[in-house]
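So that we are looking at the same thing, I have put the structure below in structure tokens.
Note that one protein chain is taken out, while the other chains of the complex remain in position.
After this line comes chain A, so read on.
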Amino acid sequence: MSQMKMSSSKPKKVKIKTSQKGPWKTFKSNWELLLLCMPAVICYILFNYVPMGGLVLAFKNFRYDLGLFGSPWAGMANFDFLFKSVDLVRIVRNTVGYSACFIVVNLIANVGVALLLFEVTNRKALKAYQTMMTLPNFLSWVIVGFITYAIFNPSLGVLNQVREAMGKEMIDVYAEPSYWPFILVFVNTWKGVGMGCIMYYAALIGIDPALFEAAKIDGANRWQQTLHISLPSLVPLMTIMTIMAVGNMFRGDFGLFYQIPRNVGVLYPTTDVIDTYVYRGLQQGNFGMSSAVGLVQSVVGLVLVSATNFAVKKISPENSMF
């Protein structure tokens, strides 16, 4: 009993102590740790927070000669223009649509490959498969662009050689938007599955082997073990990963959407996303409307990430970011 009393009185004492400390005293006992933080904090302020101030650009009629402050205000004109344009529907539909596709396809592919990989017991084979699967992850989107071009090049590409050999007519993939949803989803999965499955694979390895032993004794075959032990144990991770991906739905991977379709205008109906649109705005000097799009994207992104983080916190607090 006396021990309990002591332990309950201890935190109180500490509390009083800290409240007595003035700001100067707090600083004095923390200045060394604070000093360690300073370089990073200065960097974040200069290179992340100051540019946020540049968001006023969305409300301005930007002119190079007048600069950021000197340019005249445009009120909501940029947004008016944006919300009336047909481009907005297209880029939002593409960005959100592709993100949704990627969430579903990546989940299935990553979990599926992890489960299959878990069945591979030969260590050498395991290592070889993993190495080869992670290979594309180390290639830049530019190089993946080279590879897709080698396959789809209308006159020299492998695809058309195969089609010719099969007696079918040649096709020009870079002139036909309807192929691109499939190509982009495939390429994205191809590049990401090797890394994507690792986390699930790690979770599978962490399962208590006794569970499988017990199931085996009860007569469960591999398929039943997968269905009733492996898969359910991945559900928490699957939930978290999906929710986090939902938070990023409004952001498109610039490299994927710019390098793989090679910025071909004919393909914009199915390949243009917010990020590539904003980049073209930058290239063409169309700053006002592009920064309006960027602002909308940032705000929606903020809301989505906060909301999803809130959801993650509810489900499994240790996985939430903040």
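The rule is short, and it goes like this: a residue touches a chain if its C-beta (ideal position, glycine included) is under 8 Å from a C-beta of that chain, and two chains touch if they have at least 3 such contacts; residues count from 1.
Please note the rule applied: contacts and distances are computed from a predicted model.
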Missing subunit (named according to UniProt) among the choices "NADH-quinone oxidoreductase subunit E", "Phosphoenolpyruvate-protein phosphotransferase", "Nickel import system ATP-binding protein NikD" or "Carbohydrate ABC transporter permease": "Carbohydrate ABC transporter permease"
Hidden partner chain, touching residue among A:40, A:86, A:166 or A:210: A:40
Selected residue (touches chain absent from view) among A:99, A:230, A:271 or A:297: A:297
Contact residue for the chain not shown (choose from A:139, A:175 or A:266): A:139
On chain A, residues whose C-beta touches the chain left out of the figure: 26, 29-30, 32-37, 39-41, 43-57, 62, 67-68, 113, 116-117, 119-120, 125, 128-136, 138-143, 145-147, 149-151, 153, 155-158, 160-161, 190, 194-195, 198-199, 202-203, 222-223, 237, 254-255, 259, 262-263, 275, 278-279, 281-282, 287, 290-291, 294-295, 297-298, 301-302, 305-306, 318-322
